[in-house]
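Here the structure is laid out as structure tokens; the discussion comes afterwards.
Note that one protein chain of the assembly has been removed; the remaining protein chains are unaltered in position.
Here the chain labels run A and B in written order, and each chain numbers its own residues starting at 1.
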Amino acid sequence: MTNKFVWTKKDLLGLEYLTAEELSHILETAEGFKEVSTRDIKKVPALRGKTAANLFYEPSTRTRVSFEIAEKRLSCDVVNMDMKASSVLKGETLADTGRNLEALKIDIFVIRHHMAGAPNVLSQFVNASVVNAGDGKHEHPTQALLDIYTLKEKFGSLKGLNVSIIGDISHSRVARSNIWGLTKLGANVTLCAPEIILPHDFKQFGVKITSDLDEALKDAHAINVLRMQFERDNAAAFPSPSQYYKQYGITKDRLKKHKKDIIVMHPGPINRGIEISSDVADGPNSVILDQVTNGIAVRMAVLYLVSTAKRG
Amino acid sequence: MTNKFVWTKKDLLGLEYLTAEELSHILETAEGFKEVSTRDIKKVPALRGKTAANLFYEPSTRTRVSFEIAEKRLSCDVVNMDMKASSVLKGETLADTGRNLEALKIDIFVIRHHMAGAPNVLSQFVNASVVNAGDGKHEHPTQALLDIYTLKEKFGSLKGLNVSIIGDISHSRVARSNIWGLTKLGANVTLCAPEIILPHDFKQFGVKITSDLDEALKDAHAINVLRMQFERDNAAAFPSPSQYYKQYGITKDRLKKHKKDIIVMHPGPINRGIEISSDVADGPNSVILDQVTNGIAVRMAVLYLVSTAKRG
Partner (left out) sequence: MTNKFVWTKKDLLGLEYLTAEELSHILETAEGFKEVSTRDIKKVPALRGKTAANLFYEPSTRTRVSFEIAEKRLSCDVVNMDMKASSVLKGETLADTGRNLEALKIDIFVIRHHMAGAPNVLSQFVNASVVNAGDGKHEHPTQALLDIYTLKEKFGSLKGLNVSIIGDISHSRVARSNIWGLTKLGANVTLCAPEIILPHDFKQFGVKITSDLDEALKDAHAINVLRMQFERDNAAAFPSPSQYYKQYGITKDRLKKHKKDIIVMHPGPINRGIEISSDVADGPNSVILDQVTNGIAVRMAVLYLVSTAKRG
């Protein structure tokens, strides 16, 4: 595929809108960038002369820094815009903000927004590329791509792979993007959460759903453990974080009963002793820090592809 | 003029302090930079090795980003300093802040300050160049320069051009800088605002003053519509924003009676449905986004000229 494939999409709004072939092309492009970085040639001139604007309507040091590093390694100029702190731009419509920034000849917008669909709206008003860095409970495509990249690195292929996503799925844009990406590439996805927050309607996506953690772990080649945010929506659902840990926490003991070489992922930041134990997070099955590293190569690939897309 | 003209001013503090020849030289230099940028050579090495510090005592994402992009396109290193958030520097005098930053070998200061005259004070304490990015109700010279650049682009010359500035003039540094720049270059300026906030004392600047919007629109080749900030000073002056819109809002219907090809400018961000209607802001007479684009070339020209000035 690789050489003959021509990338045509100017935006990355979500994995729902991509074909399996497009997903594979991003992953293969990322491999090229990862190779470069491991040979200690950290910068490539691929996007020299282009400017990326990181528009963050929600604070996110972690994702912003990962994108910023990816942009700089492509020799792209970077402008950071903390839209939460920007009083003037807050009163402006997203369309006006986009059109104004486009008039400044921004080439790539990376946008994090609390409202689902904001990147899609922005992309309708600008010719520049738009990359979704997380929008409401909708999608977080580059996070899912780096999860999938990490799985492909370990297993060679996603085909037939059993992947279980465990935790607060219904509030998670990471889960949604993972479901789209994994199923398109042939993986079998199981979702696992306490019954009271189990998203039964996700069955439409062609995934298995269970509230039994051991059921979710049984045949899993890999699990993706989501951060439980008790401060937010789940206060009523559970008596306490320690209760959750007891029933759904991923611990060494819990994993012992299942595949010895099960791969453990987490999008970070981890809550030690809530959804995962330290001995698992820091143990031999964990690829959590590989995920972080792979995020650079995956984001470089996405930024490169969308901004050099052959447009229709 | 161009080739023989030698730029000698190390600062851009306001258009009041410039001659017509200097204004023209900035505009011509900006043309050169705009040509470069449209030929997809976005970066020039003109200020490589120099460092610009953007000192913002008032938040301004829009102006800060425009300057930052201009600096980076000149290959200048950029340091952003949010002086509102800086607890230590707040207690320091502007002179001490300036001297300290100069000791760090900063070459160019871009300063936005809530107090009129702050850039003038700073310039007395540093050998580095100082560019005023808006000071109190005093001046916003680069905004006026980009307005004037946009007019010159459309009309070829400012000589004899009728330009009306409409709205909250008395609080506007944009209006003041435009008045200086436009009149020096031979344009006829009319100011229009509701009687209760009409700045009669501006007559000393050689401009026409009226509270009759149709009078201001009658012979105008171009209008510059200012943002009305009801949250601030005008609460008492008017019953409501909708009342203002009815009497002074620039709408398609309102313009119909006057020159068909009147040019509509706005320094942004626009209040749709308050001082301007969407069909005008987004319509064929609007050059609002051209202004934004021209801001880069104009700021590149200013940064380049002041930092390479032949000093006396």
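Basically, a residue touches a chain if its C-beta (ideal position, glycine included) is under 8 Å from a C-beta of that chain, and two chains touch if they have at least 3 such contacts.
Bear in mind that the values here come from a model prediction, so they are computed numbers and not experimental data.
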Among A:46, A:292 or A:309, residue touching the chain not depicted: A:292
Contacting the left-out chain in the complete assembly, out of B:21, B:35 or B:96: B:96
Residues belonging to chain B that touch the chain removed from view: 48-51, 53, 77, 79, 81-83, 85-89, 91-93, 96, 99-106
Where the missing chain touches chain A, by residue: 37, 40-43, 59-62, 65-66, 68-69, 72-73, 268-270, 272, 289-290, 292-293, 295-296
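Methods note: only the chains that are shown with their structure count from here on.
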Cα-centroid distance, chain A relative to chain B, in whole angstrom: 41
